[in-house]
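Starting off with a structure, shown below.
A single protein chain has been omitted from the complex, and every remaining protein chain is retained in its original position.
Moving on to chain A:
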Amino acid sequence: MAKPITAIQKRQMTEEERRAEALAKLKVAVGDSEEAVRELLEFIEQLHESGLLEAANALLKAREDVAKIVVGQLNQKSVTTMINHAFAIAGLAASLDPEKTAKLLEHMAAGVIEAYEQTAIETKKVGVFDLLKALNDPDTNRAIRFFLSALKAIGQRLGQNS
């Protein structure tokens, strides 16, 4: 005769039994990957000696607050503006033909060096006529054409946008 029952007597593991069981499982796991565990211990030792472990620990403990501060800082107008600038400049750089840019930079660098040297030798004041004369110089003229073309292109785009 079996009466219906609902009571369950749980087998209560003592704290010690529980710990022993956990340790036993752990022992197996450690045994299975002995080398990795040894390496990990060494790594931890290094972290500890260098003080990095302590710093990381502190950072982790304060993670909520730190996250708030970081995101708060990030959200300042100046930061988002800066990031947007960075994206814009990065975007510009991405769209240019690197070969042409390299050539232009090379020419400009050469020009600048030469200009330094010339300025050191030539101390004479440049007059209006010298400017007009310079226009006739094919090298100077080419450089001016470059900047005028650039100005024109920028002006055109400005016109499209307004």
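Operating definition for what follows: a residue touches a chain if its C-beta (ideal position, glycine included) is under 8 Å from a C-beta of that chain, and two chains touch if they have at least 3 such contacts; residues count from 1.
By our rule, contacts and distances are computed from a predicted model.
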{"item": "Hidden subunit of the complex - UniProt protein name among \"Putative spermidine/putrescine transport system ATP-binding protein\", \"Bifunctional protein PyrR\", \"Fe-S cluster assembly protein SufD\" or \"Formate dehydrogenase subunit alpha\"", "value": "\"Formate dehydrogenase subunit alpha\""}
{"item": "Contact residue for the chain not shown (choose from A:Gln9, A:Gln118 or A:Gln160)", "value": "A:Gln9"}
{"item": "Residue of A:Glu64, A:Asp97 or A:Glu122 in touch with the missing chain, whole complex considered", "value": "A:Glu64"}
{"item": "Touching residues on chain A - with respect to the absent chain", "value": "1-11, 64, 67-68, 71-72, 74-75, 80, 83-84, 87, 91"}
